[in-house]
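Let me begin by presenting the structure, written as structure tokens, before commenting on it.
All protein chains of the complex are present and in place, except for one that has been dropped.
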Amino acid sequence: MEKYLVGEFDNEYDLKDAVSAIRNDGFIIEDAYTPYGVHGLDNAMGLKPSRLAKVCFGFATLGLTVALWLQYLLSAVDWPINIGGRPWNSVPAFMPIAFEVTILFAGLGTVFSFFLWRKFKIAKRNYHPSFIATDNKFFVVIYKGEQRKPMSSAIEIIHQFHGKKVEA
Amino acid sequence: MSDKIKNYYTSFEDSCSSDDCSCTDLPPVAEVEKTSGFTRRSFLKTAGFSFGALFVACTQAPVKKAIPFLIQPEEILPGKAIWYASTSNACEAGCAVHVKNRDGRPIKLEGNPEHPLNQGGLCSQCQASLIELYDSKRILHPLLNGEKSDWQTVDNKIIEKLKNSDKEIVLLTNTVSSPSSENIIGKFKRKYKNISHVQMDEYSYSAILDAHEKNYGKRFIPKYQFDKADLIVSIDADFLGTWISPIQFTKDFQKNRKLDSKNISKLIHIESHMSLTGAKADERIVLSPSEIIKFTKELDKGIQGELTENKYASKIANLLKHNKGKSLVVSGINDVRVQLLVNRINKKLGNINKTLNHKEVSKQYAGSDKDVKVFIEKINNGKIEGVIIAGVNPVYSLPNGKELSKKIKLLKLSVSITDNHNETSECCKIVAPDRHYLESWNDNEIVLGLLSMTQPVLQPFGKNRSLRMSINSWLGKSGNERDLIRNYWRGIFTSKVKTTQTFTRFWNNLVHDGFVKIKPISLKLNAFNDNRPQININKPKGLEYILYRTPQLAFGQHAENPWLQELPDPITKITWDNYVSISPEISKKYKLEKGDVIKIKSGNNTVQLPVFLQPGQQKNTISIALGYGRQGTERFHEIGPNWLEKKPTVEKGIPVGKSVSHFISENINFTGNITSIIKTGKTWNLAMTQTFDSLINPINTSPAIMPKRPFVQETTFKSYKKDPTSGKHHGHPVTTMWKDDHKYKGHHWGMALDISACTGCSSCVVSCQVENNVPVVGKDEVLRKRDMHWLRLDRYYSGKGENVDVSFQAMMCQHCDNAPCEPVCPVLATVHSTEGLNEQIYNRCVGTRFCANNCPYKVRRFNWFEYAREDVMENMVLNPDVTVRSRGVMEKCSMCIQRIQEARFEAKKNGKSIQDGDIQLACQQSCPADAIVFGDLNDPKSKISKLVNSGRHYKVLEELNVRPTVGYLTQVRNREEDSNKGNHHG
Amino acid sequence: MDNVVNSIRDPQIFGNKSLTDVTEDVCNVMDRKPKKLWWIGIILSLSALLLGIVAVSYQIATGIGVWGLNKTVGWAFDITNFVFWVGIGHAGTLISAILFLFRQKWRTSINRSAEAMTIFAVICAGIFPIIHMGRPWFGFWALPYPNFRGPLWVNFRSPLAWDVFAISTYLIISATFWYIGMIPDFATVRDRAKNKMKKFIFGILSVGWNGSFKVWHRYEALYGILAGLATPLVVSVHTVVSFDFATSAIPGWHTTTFPPYFVAGAVFSGFAMVLSLMIIARKTLGLEEYITINHIENMTKVIIVTGGIVTLSYATEFFIAWYSGNGYEQFVFLNRALGPFSWAYWIMVGCNLITPQFFWFRKIRRNVLLVFILTIFVNIGMWFERFVIIVTSLHRDFLPSAWSTYSPTLVEISTLIGSFGLFFTLFLLFIKFFPMIAIGEVKSVLNYRGRGGK
Partner (left out) sequence: MKDKLINNQLKLITTFVVIVGIGIIIKNSNIHFPGNFEGYEPKQPIAFSHQLHAGEMTIPCMYCHFGAEDSKHAGIPPANVCMNCHEFVNNNTNENKIAEKLGRKVEVSPEINKIYESFGTSEKNYEDKSPTEWVKIHNLPDFVFFSHKPHINAGIDCEKCHGDVASMTRVKQVNDLSMGWCLDCHRQDHESLNNTKERKSQLQDCATCHY
């Protein structure tokens, strides 16, 4: 617990305001812990938008390509079979599957990437055995060191926003 | 073509010299009984044919054994079909057949194209008679008082009775058309003086014979030459369906119906109930039975130049007079007076020896009602001591059969020669089992001067013996059947056969070809003795009934044949039942609907049967099919798949349908008057394969722009001659946005069906069933609309009331080039071949049924269950070249792909390409009307290509752009104008 | 601004709940012994399921012949049930995905159970294409996998192959979406669980979730993406299902309006089913404060709209049949309304056209019992819609000689009952053992009216 300072709040608004203030004071916010996704906290913490959307697009493109290419390959090249007089490469008929596979690749790929980000384990580490951020409490974790101001000013801010410091 | 096939025929003659063909190393099949009855294994082992698969204790995979011959007969090659020429005995018509033998078992019958009578056609009964060979309920050993016995005991007993008889013993047989049998019966009569021979036909043609006796001094049936007649007037003679020799007549009839000739024959048919001939008739006149007799009388008056009031009679008489010598009047009424009138008319018209051949007369039927009547009287008066009954079932087929059976039971000697239990054999003390015709030797002189040969194509299953051999034993002689016949012919060879050949040569030809022309006996007829009968018909007060035979079951001879029972009646499309066909007028009068069970009373006779509303039925008549209610059909209780909601085809112990033999009049007349009709309040399900009769939409759901569907397109002969495309529905051109990726550069198989020629006889349906291992499913499944026939014969009525027209349209897979079934199958189980066939791959099919749903023609059949194949005996009829489909897969017409492949292999072997006509599909081969043509659409010289370009060719549902390769040729009727049908031009 | 708007609105959740209240209320359902009503429900569902299992086992052992199908009508109850259940499955994704994208906050109380319903409905639906095969044990042949047959692939042109892809994609994506949505709630359950077993199981399910906002940040991006993917997916799936019919050659099936018609119908029936279930669930589990009358009212409004589209579709079909000048097409529609199956047609019209009209009245919309009854009618009507489309089009198509009729057997009816048994069994187990309300999401809308909640 030496490396981190943990503050506890009762609602999202206090947490959000406190995080903004602490960050403005030059502290490094390691993380925040909340029972639900607090709207606007990402801006307060200064998090960059996720890259998952780009990943998703990549997988979708892959899915589309694979589906169209495979359907063409298997129906028209590998073993072309006359099916009801339809053209070998019946592109319109290949569209539904191409679409579904696109979605499948995009969805699964994105989820896979999401989990891959933390090696299939979402929790990085547990900072404190007693804090539980899944019920009604909100926490902020401040990294000690490299800060311009002393830690006490951070604790002050926490108190200012109706929070309290979590003791080790 | 014929030469090529001929090479296949190998007669048994070469290798067999003894009766049982035991010249090979095969033990007689009868040995098998000792082990465990007939199993596939023991049959294969003993009958000795290769590749019996048997599963021995398996470690990893089942071990399959292959058992070769010990000594392989030269002509037998496992896996290759051998064809034998023979003559069918399925009915008295005696059509010539080719029997396809594979690995020692006959698996298909086909008409012999060279035979002058049936000319390659074969009826449904004959096609189906094959399975009777493998009937596990056949009697395979003699029975004494119902107990299993042996020949020695039985023979001794019979001979003893024969020797010690002091009263008459009657040998009652069907018509004996075999010269050698006639000969041996003669010997029999000479040896045992008390024996008298009575011939009877179950369905009697006695009146024709008797009338000719009165007119010409000899009992004979002339050879009717429908091919030479320009005008045919048929007075209730269903010659295309059931009368005398329907296949021969259909072939002949079609010869004068070729549309490319200047004139075609015109058929006028007079009848009370709808028959196949009536369905095909150009003019159909509907009269009640009593009116028909009256009409005949009036017609005779008209022909003889007297005045007649009957408008039909005068009109037809005029027509006939215009066609003197080119017309033919026939009648199927078993009434001597009517037949005398018909003889008078034909004589007056000068048809004798022009359209009515008095030289090569038919010997198919010779039974005499008079003789039978005398026999019955004698037996009733106790003047008879014993009977030997062969080939007929009088207890069933005679009107007073029940009393007869009681009398027979009282006799000292009663012998029944039959190969299955029937009503007559039940009351006989001794049953001497007969052979199936595919197991026996026989000779037939069906028409004078034409000798047909029957030869065995496999070893007999049991210790059966034909009538000839039985009599031979009772004469105290031994020997085998073949030698008996051969020696008989050797004896009369020089006198009978006008040839320079040696006898061996003659005999070998006879066995090889199946028939040979011999010198006919000259009949020496008397000069025409005019005999005008006095007919006074009172108009009956009530309704009249007609008893008729259906083309599939005839008079019940084949009632135990599951194929025939499930074959829909060509007219009513009902399976597994007989019923009372009534006219809509009667239905209205008595408030009857389809399926209501009514009680019909005529004198003391009653019967309860469900009713069926038959379009085209004379308004004051009802008609009932004969041949049902046969003992032995109780067995069909078991038939069909067994499941939760299964209803048995027949209740336990109840036969299929009801017998109406007791309604036959004492004079063996098949009509009569009804005393009363009572509605019982019960209902009965009639299993129909087609419930909608008309191409006209049901009234309340009919769209204004399409009151009638244009699937059957028809015209008259006159319009056709003016414009070959007349009557055709002119659709809109179909366009496509896709480029054609699929050009058929090799063969492109196609088929054309001539609606105009098709008589609806349904022979093709059975032929297809036999060829392609189509299962029988039972009445309940048919009721549920799950019949399995690949080829269904759609029947449509047009017109109203009595005056309806009938069209038959054979509907099977149309092998569409743009098949709608194919793109919907997820697993590629139905795809297109490079030769334009729609292929169904059973082993790939998972059974989504999407293809069947998407088929506009609804010709796909699904295996709803694992259809019973437990009867190992009947399994031997299966075609080894066609997969037996398992449960859950789709099947349909494959265009007999196995035949196409066979022809391809043969062509390859000979280094040639397939020629037009090399491939004959099963349906096409059997068709007596030659209505089915198959061939290569890419070959401009093929018959099919010519038909496609003939102007008559159209495709059903062409507007869907599915591009079927099966097409139809317009219905052309030879009549003046088409009043009730306006052609729809879209 | 927020205050002005929000003050005139009802709160999303009634009863002034605190964050802990939400946790407790939802989790208590999982801890408490279930009510008597739940037990009755599960026993009924399990017996229905058992009946279905017996029926399907018998059918697979004996053959498709135990159904009332015939050579003309090759599909009836099987595919009707399939389309019906797929349709039901649509509301769930629609509520969770599309309403999420439209930022409809009222979805939070119902989206979890609606998604669960989707998955269970798709499972129910997915069973039918498999068991309707003649040889279901070879059903895997519909998948393109390398094999020793050449290799032989599948027919990518077949709508049934499309179905395989569409339904499995839909099931996978919906299940993923559902699971992803539940991870924070699993963590909540884990953290308050006393039972070790429960802690362990939910520990695994929650993959170590601890409320880290850095994870929340990415999690919300992922959730948004999945919602974005599920939306076109939900439309495409029923479009593909409608292709089963629309790409065929059979009049009455061969219709270009089918995709929108089917999608609207699916949403229509799905919302009705969600409503029925929610009404049962809130009653049996005492969740009236979470699933409020406002939720019910909102959903009835969606039913009015989709019901309107369905009505329009029915009218369009008839209009096009008349306008096309195609006799076969006209016949099929006349036959639908006046033929032997007209009773089914009029049940369909009665239930789907008339029922939604009651929802124009606010009093009815806010009467829970009436809404429940009416939604049941909508579901009956929508089942019959599929039945009418499938059976009436097939039983009289082109050739009169092949026309036939259809009546179901006991086995088919049992299978239908069994599918309901499976659905309700799964659903009842779900509401007992999983957080049936999205705790995290509800918490986020507690203060929707403004600051407060203390």
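In order of appearance the chains are A, B and C, and numbering begins at 1 in each one.
As a convention for this text, contacts are C-beta pairs under 8 Å (C-beta built on N, C-alpha and C of every residue); 3 or more make two chains touch, one makes a residue touch a chain.
In this text the structure is predicted, and so the values were computed from the model without any measurement.
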{"item": "Which of B:Ile379, B:Ile897 or B:Val962 contacts the chain that the document leaves out", "value": "B:Ile897"}
{"item": "Full-complex contact with the absent chain, from B:Pro68, B:Gly186 or B:Gly350", "value": "B:Pro68"}
{"item": "Residue touching the undisplayed chain, where the options are B:Ile518, B:Ala625, B:Val712 or B:Val831", "value": "B:Val831"}
{"item": "Which of B:Gly350, B:Gly746 or B:Gly801 contacts the chain that the document leaves out", "value": "B:Gly746"}
{"item": "Sites on chain B contacted by the missing partner chain, in the whole complex", "value": "25-28, 31, 48, 50-51, 53, 61, 63-72, 77-80, 745-746, 831, 833-835, 837, 839, 841-844, 881-884, 894, 897-898, 901, 904-905, 908-909"}
{"item": "Residues belonging to chain C that touch the chain removed from view", "value": "147-152"}
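Please note the rule applied: only the chains that are shown with their structure count from here on.
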{"item": "Geometric centre distance via CA averages, chain B-chain A, whole Å", "value": "80"}
{"item": "Distance from chain C to chain A - Cα centre to Cα centre, in angstrom", "value": "29"}
{"item": "Chain B and chain C: spacing of chain centres that average the CA atoms, whole Å", "value": "57"}
{"item": "Touching two or more other chains - residue numbers and ranges from chain C", "value": "152-155, 157, 159, 161"}
{"item": "Interface hub residues of chain B, defined as touching at least two other chains", "value": "820, 823, 828"}
{"item": "Partner chain B, residues of chain C touching it in the complex", "value": "58, 62-66, 68-72, 74-75, 129, 132-136, 138-139, 141-142, 152-155, 157-161, 163-164, 244, 247-250, 325, 327-328, 330-331, 334-335, 338-339, 394, 397-405, 409-411"}
{"item": "Chain A to chain B touching residues, read off their complex", "value": "81-88, 93"}
{"item": "Touching residues (chain side chain B, partner chain C) in the complex", "value": "641, 643-645, 690-695, 697-698, 700-703, 705-706, 709, 711, 781, 784-787, 792, 794-796, 809, 811, 820, 823-828, 844-850, 852-854, 856-858, 860-866, 886-890, 956-957, 960, 962"}
